[in-house]
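One protein chain omitted, others in place.
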Amino acid sequence: MKQNYIRPLDLKRGRVDMSHGSGGRAMAQLIDELFAPLLGNDYLAQGNDGSVMPLPDGPGRLVMATDAHVVSPLFFPGGDIGCLSVHGTINDVAVMGAKPLYLSASFILEEGFALADLKRIVESMAAAAREAGVPVVTGDTKVVEQGKGDGVFISTTGVGWLPAGIELSGNRAAAGDAILVSGPIGDHGMAIMSQRESLAFESPIVSDTAALHGLVADLLASGVQVKVLRDPTRGGLGTTLNEIARQSGVGMMLQEARIPVQPAVAAACEFLGLDPLYCACEGRLIAIVAGADKDKALAALQAHPQGTGAAIVGSVHEDPHHFVQMTTGFGGKRIVDWLTGEQLPRIC
Amino acid sequence: MCLAIPAKIVELLPDDQARIDLGGVRKEVSLALVEDVAVGDYVIIHVGYALTKLDPEEAAKTLALFAELDDEARAAAMAQA
Partner (left out) sequence: MKYVDEYRDGELAQGLAAAIAKEARPDRRYHFMEFCGGHTHAISRYGVTDLLPANVRMIHGPGCPVCVLPIGRVDQAIRLALKHNVILCTYGDCLRVPASDGLSLLKAKARGADIRMVYSSADALKLAQENPEQQVVFFAIGFETTTPPTAVAIKQAKAMGLKNFSVLCCHVLTPSAISNILESPEVRKLGTVPLDGFIGPAHVSTIIGSRPYEFFAEEYRKPVVIAGFEPLDVMQAIRMLVRQVNEGRAEVENEFSRAVSREGNLKAQNLVAEVFELRRAFEWRGLHTVPYSALRIRGGFAEFDAEQRFGEDYVSVPDHKACECGAILRGVKRPQDCKLFGTVCTPENPVGSCMVSSEGACAAHYTYGRFRELPA
């Protein structure tokens, strides 16, 4: 099956060019010498346009989730666009209560992109997929002209299996429920910020990007009545809670003193005038559970290596306005509103 | 307006610059607006410049003022809490 190429890809100094996306020999070589060996699994080895996979036995339903990743910079403290794209989609499937099974990955490469960087990214994806036990079974590559892409964009889609009896949805939060987070917020957002040209600061902040399906499985197995699971990515905890409040038609009350934030993240936010509540997380979970189960839920999260920093941060109540309110550490109250566009550093 | 934050000088650098530390986050800032600054001093940083040195004695005095309550107010505060 393997073709013989006149010259192997120069993975040290080579660059992506238009021929790598044109479906011909150059593209086949890119797949044979870069993608396939790194991501390698039986499904990809089939070499067809689509991959055939079995479904688990027993009653259940399919879950599918998709995400495009356009993060810049491509490499940041704690991760890169490769592992981020794997973790992100696995998490989207996992928060539905489903076991993530398979991933697809679609690459849009910019002409001129360094093959060495592409190799690094794909290696990172492969490692993330292997660690999570979720293979990339099919993929696609396109190349766009220089100037029309930001190096690389990656889109991943994941499918998972939702066993019968599990029902998680953003509209299931109800008065009396408890709100938990699985760890400190804002790490990813500030890790990215610290790399931005003209905002650069040195910090120990590292992205929290991680696949959370193991943590989710433990929580669901603990017997806790879980209503909603969601990962607070863009827009952070604040925006995600507002989404859920609106979907469920409820209000929420948070306790600022209970929301975990790493000191370096808090400090970086102070410099730039940002609010950690709206900084993205890529390895954290929001769990809304029946009030009576809150301590059990906390214990289940904390018992898992990805949930050691978990905390109960608030509760759900009736509210026709669907406000997410917060008692500040200072003693007063404020609302935690929807974020307006991206948070921008300010001087004022 | 004028978002500014106190940070500690951890290193003096050439060209009137310094490295400051706040909660583990470090940044290079300009000392062009201040004088007689030493490592260990706290300065107020605004848009990448130190505006003034922080006076630790006055800081402590201010904190003490916050806590200054007479007996009645203290009783009221205890009842509130």
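Note that the chains take the letters A and B in the order they are written out, and that residue 1 is the start of every chain.
Note that in this section a contact is a pair of C-beta atoms (placed from the backbone, for glycine too) under 8 Å apart; a residue touches a chain by one contact, two chains touch by 3 or more.
Computed from a predicted structure; not experimentally measured.
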{"item": "Where the unshown chain meets subunit B, residue by residue", "value": "1-6, 8, 22-23, 30, 32-35, 42, 44, 46-49, 51-52, 54-56, 58-59, 61-63, 65-67, 69, 72-74, 76-77, 80-81"}
{"item": "Positions on subunit A contacted by the hidden chain, ascending", "value": "198-199, 257, 263, 266-267, 270, 272, 321, 323, 325, 327-335, 337, 340-341, 344-348"}
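Definition applied: only the chains that are shown with their structure count from here on.
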{"item": "Residue numbers on subunit B that touch subunit A, as the complex places them", "value": "1-3, 5, 22-27, 45-47"}
{"item": "Subunit B-touching residues of subunit A, taken from the complex the two chains share", "value": "201-205, 263-264, 266-268, 270-271, 273, 346-348"}
